[in-house]
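Mind having a look at this structure? Questions to follow.
All protein chains of the complex are present and in place, except for one that has been dropped.
Showing chain A:
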Amino acid sequence: MDSRITEKLKILADAAKYDVSCSSSGGKRKNENKGLGNAEGMGICHSYTEDGRCVSLLKILLTNHCIFDCAYCVTRKSNDIKRAAFTVQEVVDLTINFYRRNYIEGLFLSSGIFSNADYTMERLVRIAKKLRQEHKFNGYIHLKTIPGASEELIKEAGLYADRLSVNIELPSENSLKKLAPEKSYSEILLPMDNIKQQLMQAKEEKKLFKSAPTFAPAGQSTQLIVGASAENDQQILLLSDQLYKDYSLKRVYYSGYVPVSADNRLPIITEPPIIRENRIYQADWLMRFYGFDVKEILDDSNPHLDLDIDPKLSWALRNRHAFPVELNTADYEMILRVPGIGVKSAKKIVSARRFAALTFEHLRQMGVVLKRAKYFITCNHKSLQPYDFDSQRIRNKILFGDGAVRSPLLTQQLDLFRQVG
């Protein structure tokens, strides 16, 4: 292989990396044709970048030529960077050969928009089709849906892809107008709604005919950029909540804005808002796995997530009347709301207490972390806390007390925010 491929890979991986979706799970494509690959069940992270993100898929752009000029995007038309384009065959070869060596779970293919939306989308679909039909490839394929692509092409994409996604990127119509003048919310939401309809239809047909074609079995996702525009955390989470409910999205990804351009439409920041992004993810998890309503996490008087502490602890400190929770009798749903207790610990607690009254010693042995939880629980009506601290005291004890661990990154970023604020 010549150095041209190496050069293209450099450019087109660089251009694709700000799309943070990496999931390779939820596919139901079994290897039934004695072909290559199997994408049933769990996703696999084959490596991790030095920034700590999972590498599961070959994530590339087909090309970084683009007719749009979105301020936040490294690939925008007005940016003076090297441009490149893969051929269909090159993408297929890379995918197959990386997959055969167990480097990846599959392909994540996106693209800058060249000529027009349909022309671009058609190329993406052609690659997926070739992988599935000519190479009997059953690995994971995630295709980006190009805003403005026709319904027919999206429908065809869903036949070959495991997941489809349309990125909203900016959390409000206003910001979109300002930073991505060629895009509009309606143009983004239309394909999203389209995919949702197709997913529902395919599900119905599956009920009737087992042989009905599957449509993007791993569903659809989107991405929101955090920190490139002025929306607060409440606006972002309300939007996510709506996307989960109205469009049945599998995932909303959040990408802390990495300053990739000196475009004057953007705020001047020196570092990506990693802590804020992390808190938003935690809040997203609370909505999806912990039974929290978005309105419990943030409201008009608290529109920002607390950067110092996680949103569950934050909620607990505002709702002291709900505690302490007696672990031997409380509902599973309430145990899940205890700061520091996750889904696995909560399940273990509920399971083990059927056999014996749990003590704190049991909890320690089971690996339940008590650092935060101890202020909010009792075991057999005993507490590890002799005093009834007020919320501010608990907050301080958790943040600065014995065994408080703060990553250097957190300290650094919080210092920065203090300087700014």
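The rule is simple: contacts are C-beta pairs under 8 Å (C-beta built on N, C-alpha and C of every residue); 3 or more make two chains touch, one makes a residue touch a chain; residues count from 1.
Here is the rule we go by: contacts and distances are computed from a predicted model.
Between the listed names "Ethanolamine ammonia-lyase", "ABC transporter permease", "DNA metabolism protein" or "NADH-quinone oxidoreductase subunit J", the UniProt record for the complex's undisplayed chain reads "DNA metabolism protein".
Of the candidate positions A:Phe209, A:Phe355, A:Tyr387 or A:Phe400, contact with the unshown chain belongs to A:Phe355.
Among A:Arg100, A:Lys177 or A:Lys295, only A:Arg100 touches the chain left out of the display.
Taking the complete complex into account, residues 1, 3, 5-6, 9-10, 13-14, 16-18, 30-31, 34-38, 42, 44-55, 58-59, 94, 97-98, 100-103, 136, 256, 258-259, 271-272, 274, 348, 351-352, 354-356, 358, 362, 365-367, 407, 409 of chain A touch the chain not shown.
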